[in-house]
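Accompanying notes for the structure given below.
A single protein chain has been removed from this complex, and every other one stays in its place.
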Amino acid sequence: MSKQINVALIGNPNTGKTSVFNALTGLNQKVGNYPGITVEKKEGICKLPRGVKAHIIDLPGTYSLNASSLDENVVIELLLNKKDKDFPDVAVVVSDVENLKRNLLLFTQIKDLEIPTILVINMSDRMEYKGISLDIKYLEKQLETKIALISTRKNKGIDKLKELITKYKELSVKPCMDASSIDKPYFDKLRKAFPNQLIYKLWLVITQDVNFGKTNRKSIEAAANFKTKSKTDLKHLQQKETIKRYQFINDTLKKGQTIDLESAKDLRIKFDRILTHKVWGYLIFGVILLTIFQAIYDWSSIPMEFIDSSFASLSEWTKNTLPEGAFTNLLAEGIISGLGGIVIFIPQIAFLFLFISILEESGYMSRVVFLMDRIMRQFGLSGKSVVPLISGTACAIPAIMATRNIESWKERLITILVTPFTTCSARLPVYLIIISLVIPEGRFIGLSYQALTLMLLYLIGFGAAVGSAWILNKILKLKSKSFFVVEMPNYKLPMFKNVALTVLEKTKAFVFGAGKIILAISIVLWFLASYGPGENFNNAESIVTEQYASENITEEELQQKIASHKLEHSFIGITGRAIEPAITPLGYDWKIGIAIISSFAAREVFVGTLATIYSVGSDEVETITNRMAKEVDVKSGKPLFNFASGISLLLFYAFAMQCMSTLAIVKRETNSWKWPTYQLVIMSAFAYIVALITFQLLK
Amino acid sequence: MTLAELKRGQQGIIKDVSSIHIPLKLLEMGCLPGNCVELLQVAPFADPLYLNINGSHVAIRKETAIHILIETIDE
Partner (left out) sequence: MNTIIQNILVFSALTLALVFLVKKFILSPKKKSTKGCGTNNDCGCH
């Protein structure tokens, strides 16, 4: 019979808490969301000795229980609510050996909530390097806890930690500090009014305005007939509490920790002198960025080609092997193509997050935030907007989720709204196909015109993002205090396990987040393209055969004409014809119109839809480019995809907000329909106008 | 003087952090009266500031630094 206990992992950011979580849970972890709010919930299972199972929650990193952001709030909400099913039987506070003093602040707060607490001191492998030595026995006694000195990097101490967790009942729950020393008269009143509650708990409820059970700030102050303390008063008391805690910590560490400054080495300072340098810092960052983009582009082209042809073969195999019929067609043309459209982006997204994760794990990302903050603020963004903007070149969905660590609401909102302008991977297939159709061969300073056009489109994307951020900054009247505090952690070699798990997680977010929507829309679109109302569609064969009875055409050509007729009169065909007048001035015909509408599912569906439109009804599987090059404008007899219409299409896709999955995420992260609606309307209008002007000028 | 006026490489002792413009988080990271602070690196336009506050390596914006009162340590 196995017991299950709840364990909460808490700690400062950059202490290797995630590494501890990964070491304890391995692949038995999952990432979800806390209900109602956009904070990631990370939990997993760990098998402990003696048949005990631990359900571990990796709580968001925080410096103290005084929450200053939504995700820090999650920590305190859980720790105050005994009735929550995840309320911990034991709390594991992860600290790192070089920042013990600061890490212990959080530790003492948690101890004061009288929850059994284990102190983990991580990065023990760095102790010698930094000249630090610890008297563990003394610390255990002073802090009334059990300490696990570990090194996740060297995989040491994890078993001891598991032992300690199993024996959690032996931990003392004595608080570190007597909370009433903060303000004796106030706390005495509190104690009298609520004799059965923890004093420190009450204090947190008052200062944080959180709920636990039915008690909240108002009910506490009402019950005891308090004169409500002002915000400033409370803040002063919080300061006093912080000072008192540090006094206790300093006293404890005076005897418990010795640092030999002579033997301490510091690489961080040396690296930072160059990496945050006024000139070199930026140059190096630029080089790193370019290298990353080049690598992603080069590395993903081979797997992408492989995936593309695999799915094409699978589609054909399905059609030939399964019994003929409507569902087989749906499978081959709708579902498999839809899935292919999702899978093909996995290489790019995985590689991008590989690099971003390495930069974050190594500690370099904080330096990037430092370098870019001032510039970004000119445009209403934050230094922390860099990661979302860069991630947006893979996919806007994980990028927008990455804005959660931006403290200022205005800066975060603007980042969310403009990120979709950056050239995401889904736009690439559209770009590449159009570019190969309409951009001439030839080189300019060694780079092909085609490559230059692509680069230009990327720059336009960034330019649009930054430009619209600037405009939004001027327009949006949102007051928000920003408390920008970024820790610059030590540089360290990224741990492969952490990087791998992060990449896995972000890729899953894309595949399942966007994937389901894309697949559903693919199915609907296939249906709309394969069926149509009325006489014209149902009697396609007889109508067309009659039409060409007098002409001498082959059986194959006849079949193609029938297919084309069917398409024209399908549901989708009718819609396309209907919007044709609106898009002719942009240089498009109704078939392109359909593809544009359907790429509201996901932009890469543009190419897939054209594939469907051109191959639906035809038995051959031609490569799309060849087919598109043959396409001729009915009225002029000239190729439909020419320079003017091509550029117009490229710019349309650069600016249009089409990805439904992105809109869904924006809605979730901003908690309202207002913002995604603005995005949709304004960006689409802008795209339309630009495409219109471009075509009219170039034709 | 304020923290924003510190020169690169200079050290100071924190004197007053009672302004409401200073987040509690900063205090909790060690920015308390009596603690030592050193300016390690500064971005263009002296914003943000990369500091060593009582052992914590952090970056803060100028708009916060101007509210932290310090006294320089003269070598």
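A few points about this structure:
In order of appearance the chains are A and B, and numbering begins at 1 in each one.
We adopt the following convention: contacts are C-beta pairs under 8 Å (C-beta built on N, C-alpha and C of every residue); 3 or more make two chains touch, one makes a residue touch a chain.
Every value quoted in this text rests on a predicted model; they were computed, and no experiment measured them.
The chain that is not drawn here is touched, among residues A:30, A:82 or A:231, by A:231. Across A:187, A:345 or A:483, the residue that sits in touch with the chain not pictured is A:483.
Residue B:24 is the one among B:3, B:24 or B:39 that touches the chain missing from this view.
Considering the whole complex, the residue from A:54, A:67, A:90 or A:607 that touches the absent chain is A:67. When the whole complex is considered, the residue among A:58, A:241, A:361 or A:407 that touches the unshown chain is A:407. Hidden from this view is one chain, which touches chain A at 35-37, 66-70, 72-73, 77, 207-211, 217, 231, 234-235, 238, 323-328, 330, 335, 406-409, 412, 478, 480-483, 516-517, 519-521, 523-524, 527, 660, 664, 671, 673.
Here, only the chains that are shown with their structure count from here on.
Chain A and chain B have Cα centroids lying 32 Å from one another. Residues 63-64, 66, 68, 99, 101-102, 105, 232, 235-236, 238-239, 242-243, 246, 268-269, 272-273, 276-278, 366, 369-371, 373-374, 383, 482-489 of chain A are the ones touching chain B in the complex.
Chain B meets chain A in the complex at residues 17-18, 20, 23-30, 32-33, 40-41, 43-45, 47-48, 50, 54-61, 64.
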